[in-house]
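For this view, one protein chain was removed and the others were kept in their places.
Naming follows writing order (A, B and C), and every chain is counted from residue 1.
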Amino acid sequence: MEILKNYINGSWTQSSENETINVVNPANQEVLAMVPFGDKTAIDVDSAVAAAAEALKEWRETPVMRRVQPLFKLKYLLEENIDEIARLITLECGKSFAESKAEMQRAIENVETACGTPMLIQSEFSENVAPGIDEFMIRQAVGVCVCISPFNFPGMIPFWFLPYAIACGNSFIIKPSEKVPLTMMKVFELIDQLELPKGLINLVHGGKQSVDALLDNPEVKAISFVGSTNVARYIYQRGAANGKRVQAQGGAKNPVIVMPDADIEMAAKIVADSVYGCAGQRCLAASNIITVADDKGFIKEALVEAAKSKTTGFGLDAGIEMGPVITPDSKSRVEYLISKGVSEGANLLLDGRNANISGYEKGNFIKPTILENVALDGEVIKTEIFGPVMSLLHMKTIDDAIDFVNSNNYGNMACLFTSSGLNARTFRNRANAGNIGINIGVAAPMAQFPFSGWNNSFFGDLHGQGRHAIEFFTQTKVVIERWPKEWTRKF
Amino acid sequence: MEILKNYINGSWTQSSENETINVVNPANQEVLAMVPFGDKTAIDVDSAVAAAAEALKEWRETPVMRRVQPLFKLKYLLEENIDEIARLITLECGKSFAESKAEMQRAIENVETACGTPMLIQSEFSENVAPGIDEFMIRQAVGVCVCISPFNFPGMIPFWFLPYAIACGNSFIIKPSEKVPLTMMKVFELIDQLELPKGLINLVHGGKQSVDALLDNPEVKAISFVGSTNVARYIYQRGAANGKRVQAQGGAKNPVIVMPDADIEMAAKIVADSVYGCAGQRCLAASNIITVADDKGFIKEALVEAAKSKTTGFGLDAGIEMGPVITPDSKSRVEYLISKGVSEGANLLLDGRNANISGYEKGNFIKPTILENVALDGEVIKTEIFGPVMSLLHMKTIDDAIDFVNSNNYGNMACLFTSSGLNARTFRNRANAGNIGINIGVAAPMAQFPFSGWNNSFFGDLHGQGRHAIEFFTQTKVVIERWPKEWTRKF
Amino acid sequence: MEILKNYINGSWTQSSENETINVVNPANQEVLAMVPFGDKTAIDVDSAVAAAAEALKEWRETPVMRRVQPLFKLKYLLEENIDEIARLITLECGKSFAESKAEMQRAIENVETACGTPMLIQSEFSENVAPGIDEFMIRQAVGVCVCISPFNFPGMIPFWFLPYAIACGNSFIIKPSEKVPLTMMKVFELIDQLELPKGLINLVHGGKQSVDALLDNPEVKAISFVGSTNVARYIYQRGAANGKRVQAQGGAKNPVIVMPDADIEMAAKIVADSVYGCAGQRCLAASNIITVADDKGFIKEALVEAAKSKTTGFGLDAGIEMGPVITPDSKSRVEYLISKGVSEGANLLLDGRNANISGYEKGNFIKPTILENVALDGEVIKTEIFGPVMSLLHMKTIDDAIDFVNSNNYGNMACLFTSSGLNARTFRNRANAGNIGINIGVAAPMAQFPFSGWNNSFFGDLHGQGRHAIEFFTQTKVVIERWPKEWTRKF
Partner (left out) sequence: MEILKNYINGSWTQSSENETINVVNPANQEVLAMVPFGDKTAIDVDSAVAAAAEALKEWRETPVMRRVQPLFKLKYLLEENIDEIARLITLECGKSFAESKAEMQRAIENVETACGTPMLIQSEFSENVAPGIDEFMIRQAVGVCVCISPFNFPGMIPFWFLPYAIACGNSFIIKPSEKVPLTMMKVFELIDQLELPKGLINLVHGGKQSVDALLDNPEVKAISFVGSTNVARYIYQRGAANGKRVQAQGGAKNPVIVMPDADIEMAAKIVADSVYGCAGQRCLAASNIITVADDKGFIKEALVEAAKSKTTGFGLDAGIEMGPVITPDSKSRVEYLISKGVSEGANLLLDGRNANISGYEKGNFIKPTILENVALDGEVIKTEIFGPVMSLLHMKTIDDAIDFVNSNNYGNMACLFTSSGLNARTFRNRANAGNIGINIGVAAPMAQFPFSGWNNSFFGDLHGQGRHAIEFFTQTKVVIERWPKEWTRKF
């Protein structure tokens, strides 16, 4: 069984750490690989940081139009290899093959957008701010930058940051989740084909020890994190204590409101896709579905039908729409939360526990589940389940529903289904969340826009993607130049 | 003797804290006022935060073109009252009247710039990101924002933040330095004349207790701080631990390189103005002056002459160019550092200790001081003195000098005096500092540009002033709207 | 009777032309003033251009933050004098006092927006486009700029251009309509109070002769025009033939679609305000009202009621909502077009001809008129009436209605009334007009946005207001600087 190597200073190198943990296919517990995990991964981190710091010297002085050339090439390599990468995502992370490809499409769009860095990195020039004085700004690289990425989007998340960081003149280290390191292994085979200085982009494996080593190494200047809120808060605090700039995205509990003036059939389908897509393991999964109407049940049946219709199984098998959750522990936790919901008073409209997928009996499968009338004062209604569980609520007015949305501690996403322009405008204006969908189930911003979590869904001020990424990965340098006319001119 | 009141919820209110400390004129130790100082100032803070949170509700929904109307008025009120405000700055902070007025001019320029917020706050719209789907961004207010400001620019610093925060729909609390609260008292008399919701802008007095109360109150969403590096790091860490966005500007040790191709006479004058202006108590004061030439002494004499010529005294007296440092403790510390420099091997070209200012014998005066050949491996060369002390160094080449600049732990400012375009370009490209001056002594960015400290001079990523302020004081909300054509059209 | 003077080179000067025409109150034919009109006004023009060219030299080198100071003051002067200016507008142009004030409010908003020019004029800086080479852009003044403005908004139109032009470092000449020169006379009394170089802003009177003189003078670099399409095309052609940059806004025939899912009562009121406001004499007046429904008549009655309710009379009299059209000729032309509509087959639902306004029997009054079922193949449906006449049409589907909208030769405005998000999105995406209103009757862009006519409503590419104005009133200068490292460094 292969022990995964790090990619440091342009080479595949063995970890200093001998201890490993297994990378497992969540659909059948098959061990796919072994990944270094232990205190000595900190040594790997320091090697990677040293290599990245060295690579920086040449790279930051390379003109930005040349720095984007490898990104143009990377786009093509990713496109050519999208099927293989997607297969790996499904294998280690569990989602369906179609979902894995869609994930990589988002990654590629970020590479495309970062190809535009020569214009995005331009800064401002003001002539003659005072007689004979010009003032302008330069955006220069921050230094060694790091992405610590989660298990649920092993292919996409690093690309919210990496292409921008590189294009801006930084060097980069990716620490993938130890649960899903294989996707990045493949991506780094492609990165290895680019013409880049050695050490510019590095891959290090490990768990908390490697994270802490990254947070504490003084050469690391910027941390990009996506994961749970608890860890995000930890990362933000420890990174800040070390004086670094940090953007840390946490969890969510995303509400969706359905108005009776929506197209009910389509809304039901889209909502179910949002709740059950990626088995609910995404930070933009819809979770609390609030229907607003006199007729409480106007969409219930359609939702149940849409949920039931989801085919669950191993994501590489034909026709599979929903895969397993990531670990047996996750499965237990989700099943516990379903029971908890019931014990708090919810009506179990659809019970996905005890799923039995033929041929994948050991897989961490939970089938689509619907809890109706979840207690408003309970725990489940505010807990991120990260599994294929819909909580269905009824409220009397859109104002009540928006107030409920805004009582959320998180603020990653909020969506509304309606045909009314007024409802849409009221909602987008008032909902306390950074990503708003109108008749959209998964309001993931395109690469041109920041992925904008609010409240406990995000710590920091500049997000991933687009202009925010450019700003995060550069330092502003303001230059004031006086060439005074009074000074002796020699000619 | 007056005990200063807070300005909370649109009224002047007495502090909950009875304990006070004195506000003192540093030129003669005269007690000017008494300022609340103690644990119970935290109660005041919580009142102010509650008022600010309430004011927010109406204000954030007020159209931005109306939100800037009070700023247009404030510009005029500040201009009309500039002399009186400047007098107060000199009285409590010590700098010369001309310096105080120049400080307020910078404040006014920030108000002017924030008047342009209706355009600056615009965000991006993309039609048809997919068939029938539009995607766009909104910048909405962050919430209750706070400025904790230092003693050395009591009038200007709050304006790096306040006008932008307000224009962006936030409410605001200013906690001035307990050493110099009178300037803001006067400014708030003007703010009181604006048509604003009660509680929109608040003033609270106090020391560390009030700072901690601001850092810990969950309703406070954003912290802007300017002060020493130690406190800046503390603010960044504690604010981040509480999940807030923070921009914390720290100290500096600013290097200036003088090339022999510069206009020596003018360079000497400008450098002396930078070192001795505000008695060296500014984060953009030049401190280490590096001359580069075969002839080591080419500017020494001119610098000594320029330094000697500075008239020192009470800032409101006619002709005074330099005032005292802020406290007797400061004076002792600066004098100690001068001695330390000598003991580390420096040559004391000009000794400003034991200054005797007739009529102001009790003032915290130190006259212009020059230490030549300060030890490169000593403490003084890397310690922020925050007093009127120049360290004069000689290096052989501009490369050596830039390497020395870049060995600095701080990165607030770096300046070069030269007539050469190549020298200027090399320096601005390579110097590790966020504010660069070419033939400029105090490279303070205009209000249109971010005040860009680097390294230990700044913690965070978005700075004060200009577009960075707009970004810091808003949250991005991305909206994805689908109005699908397939949906039934009723007409 | 006063013969109006020009304002040239900072002074009120008599015209070279002795011939005059009368400025007349359209409500009663009272002569208000006499305005120079004839060939010799070309001499005035050349004086004004010479003064403006001279003023330019100093002004273009004045830092932009100083150039906006007079605009801050002008905002206040306009606010203080808004009632008097509005009174003059009503007197010479006929619209109601409330409409005149609203017009000036728009003018003031443009002054406010131009106060933000120090940021808007910033251009781009790219460091290190090749090793050792930086490239950046400067926006510099264009030169002498001219506004030729129409009779219907004597106070607002010049401010779409003037404040931006001045802030960008240009000098300016305004040629008001000879029908309504008094408004600008008053505005120039205020401009005279600003601290500006002599000749920076000039006022010249006259008709076609002065226009041609402006178009042909080689020192004039940029022409901003608003008027009818025929004249706009002439201006664009002749200005272009002379090598100038030109933005020429023409006429319109604005369609409004009302869907049955709109709030009918409110829509009727807003539509009537749009059709009859300013007696229909505005380029954003709604003209063709298209209802879409099975029930043809669903809004007819409400429209008739809203139209009937408009009080017509002298705009300074209390309670008057609609004034006269500008001249007896205009009145005759509008009345002819009403008759023509009827002769083409329309049903005259409301006939505003033969209006008799007690006390103003000589006024050019026409009361609100509604033509129903105007012939689609006739002339009236495509002719800009510029009077208080609504053409009411019925169509079966929104697609038919949009096709009708897009068959328009003009493209100034198109509006839709609906409660449906889908209808709104479809319409704004497909309608061929530059200013789109959703549940808005007069879709006039705020000062932050360009006033965007399309097709025959605009000739050129950059519009008035906002960033387009900044771009129009500046020339881009790209600078490429190499300070090559190979070159001998002297130190």
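The definition used in the following text is that a contact is a pair of C-beta atoms (placed from the backbone, for glycine too) under 8 Å apart; a residue touches a chain by one contact, two chains touch by 3 or more.
Not measured: the values here are computed from a predicted model.
If you put the hidden chain back, the residue from C:Pro158, C:Gly251 or C:Pro450 that touches it is C:Pro450. Only one residue in the set A:Asn22, A:Asn81, A:Thr383 or A:Asn429 touches the chain that does not appear here, and it is A:Asn429. Looking at B:Asn364, B:Thr418 or B:Gln465, the residue that reaches the missing chain in the full complex is B:Thr418.
If you put the hidden chain back, the residue from A:Pro118, A:Gly207 or A:Gly378 that touches it is A:Pro118.
Not every partner is drawn; the one left out touches subunit A at residues 65, 68, 72, 75-76, 109, 112-113, 115-116, 118-120, 122, 127-128, 132, 134, 259-261, 292-293, 397-398, 420-426, 429, 446, 448, 466-467, 481, 483-485, 487, 489-491. In the full complex, subunit C makes contact with the omitted chain through residues 124, 126, 129, 133, 135, 137-138, 233, 236-237, 239-241, 243, 245-246, 263, 266, 419, 424, 428-429, 433-440, 443-446, 448-452, 454, 456, 459-463, 468, 471-472, 475-484, 486-488. Looking at subunit B, the residues touching the absent chain are 61, 63-65, 118, 121-131, 136-140, 418-424, 438.
Everything that follows uses one rule, which is that only the chains that are shown with their structure count from here on.
Subunit A and subunit B, compared by their mean Cα positions, are separated by 36 Å. Among the residues of subunit B, those touching two or more other chains are numbered 424, 429, 446, 448, 481, 483-484, 487.
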